[in-house]
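Here the complex is missing a single protein chain, while all its other protein chains stay put.
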Amino acid sequence: MEKIVTEAVGKRFGPHLIFEEISFEIARGGSVCLWGPNGSGKSTLLKIMAGLIRASSGNVTYFAGGKSGKPGQFKNLFGMSAPDVRLYDELSPLENLEFLRRSRGLSEDTKYESELLEQFSLTEFAKEPIENFSSGMRQKFHLIGALAHRPAALLLDEPTSFMDEAGRRQTAEIIAGLKPASLLAVATNDPAERAWCEATIELRK
Amino acid sequence: MSYASKIYAVVKKDALEEMRARYAVNSTLLFCVTCLMVVSFSLGGSVSDPRLQSALLWVILFFSSMMGLPRVFIKEEDRGTMNTLRLVCEPGQVFIGKTLVNLFLLTAVMAIVAPLYIILLNVTLRHVGFFILTITLASLGLTVVSTLLSAVVAQARARGTLFPALVFPVLMPVFLIAVEATGRAFEAPSPWDHANLLVFLTCYAVAALVGGTFLFEYVFSE
Partner (left out) sequence: MPVLIGTALFLWMAGVMYGAFVYAPPAEGLGETSRLIFLHVPVAWTSVMAFITSFVYSILVLRRNRHEDDIRAEVAARMGLWYCVLATITGAFWAKATWNTYWNWDPREISIVVLLLVYMSYFGLRSAVTDPDKKIRLAAVYAILAAIIMPFLVFVVPRMYMSLHPDTLINNSGKSQLADVRMKQVFFFSLAGFTLLYFWLFNLSVRIERLVRRKEGWNV
């Protein structure tokens, strides 16, 4: 993916204006942190960038392989991890990953998936329903879900807030490894996560 | 082939969830058996008019399906997994997958309610083939419309009460014709003279499927 362009995006919930006229661009290798107090609309903006919510005004456009369009047209090129993008509680990590893989129409190659599970020390729980997971383990697994199809762009909403020290280190390492070739947007209040990014968009309340 | 396997992924995922958590099957079956008992207790064998018998059967089936069918999407929206579907799947894949899931559920309901009803209410079923065709075609239309509106209602408040209100007027044509056709299957000398009733149900199902597939995209995507 070459770039993601966010153009004069605004969102209202009825009479309440959350934000307006937000414009920025992330190019390959670039990274942006969405920074701001609770309720400033970081998560909403990230969801608009992922095509999960419709903006009240403005556009988000993806550019990849000579084509451009809405996020929904590039589903296999980006991954997202956010508190309200959840995976299936009754299913085990392996079953969840299989569902994601088949729904995306990807090949049955599971090598990278096992590597990720190993890196986040979830291999021994790979066959247990994730409803038994702690919130930190669950967050790790959500991140794995966002990474498993090797996306070119990553949209992350407080990806490590519940993780232990080892998990945070692991996440930072993986992101550092991916960064040169991919696009990154992180909505966060955590200075450590902010440090992954070169640019910062500040949202005010 | 790859599109079929994408649809299959949705169906399989729902089946696994259902097997482990029993969101819909148990409560729906329990509800329709209760409904059936209430009707048969209060009426006993005193209903002999085939039209009335058929109307009662459809009232039970309608309310039973109102219990179970909306869960396919309400469950996803409630548990925050709807966003995962939106991120990963194509609209048509989800719509067809969820419609199939609902079709299985409704078939299970029909397979249990219809024979029990015939036994408990002492119904004479003269034309089994016509009867099965009627309920199959009617369920098809019912399922498609319910699945689409389930995705609509899942994004609203007060969905439990809103759902039947939204579905009923749209389903009215199926309901009227299904009652008519089922009554004929029970008692009429030659129901096949009224095969146009079945044609009607088929046309409705096709129209709902085409329209539903087109409209679902707008319900599902941002």
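Should a chain be cited, it is by its letter among A and B, assigned in written order, with residues numbered from 1 in that chain.
Rule of thumb we're sticking to: a contact is a pair of C-beta atoms (placed from the backbone, for glycine too) under 8 Å apart; a residue touches a chain by one contact, two chains touch by 3 or more.
A quick note: this is a predicted structure, and the numbers were derived from the prediction, not measured.
Q: Touch as defined at the start, partner being the missing chain; which of B:44, B:129 or B:211 qualifies?
A: B:211
Q: For the chain that's not shown, point to the residue among A:14, A:66 or A:180 touching it.
A: Once the missing chain is taken into account, the touching residue is A:14.
Q: If the hidden chain were put back, which residues of chain B would touch it?
A: Here the touching residues of chain B are 145, 148-149, 152-153, 155-159, 162, 165-166, 168-170, 172-173, 176-177, 180, 196-197, 200, 203-204, 207-208, 211-212, 215, 218-219.
Q: Would you write out the residues of chain A that touch the absent chain, in ascending order?
A: Counting over the whole complex, chain A touches the hidden chain at residues 12-16, 53-57.
Keep in mind that, in the parts below, only the chains that are shown with their structure count from here on.
Q: Considering only the defined contacts, which chain B positions touch chain A in the complex?
A: Listed in rising order, the residues are 2-3, 5-6, 8-10, 12-13, 16-17, 20-21, 79-81, 83-84, 86-90, 93, 221-222.
Q: Provide the residue numbers of chain A that touch chain B in the complex, in ascending order.
A: 47-48, 50-54, 70-72, 75, 80, 82-91, 95, 98-100, 102-105, 129, 145
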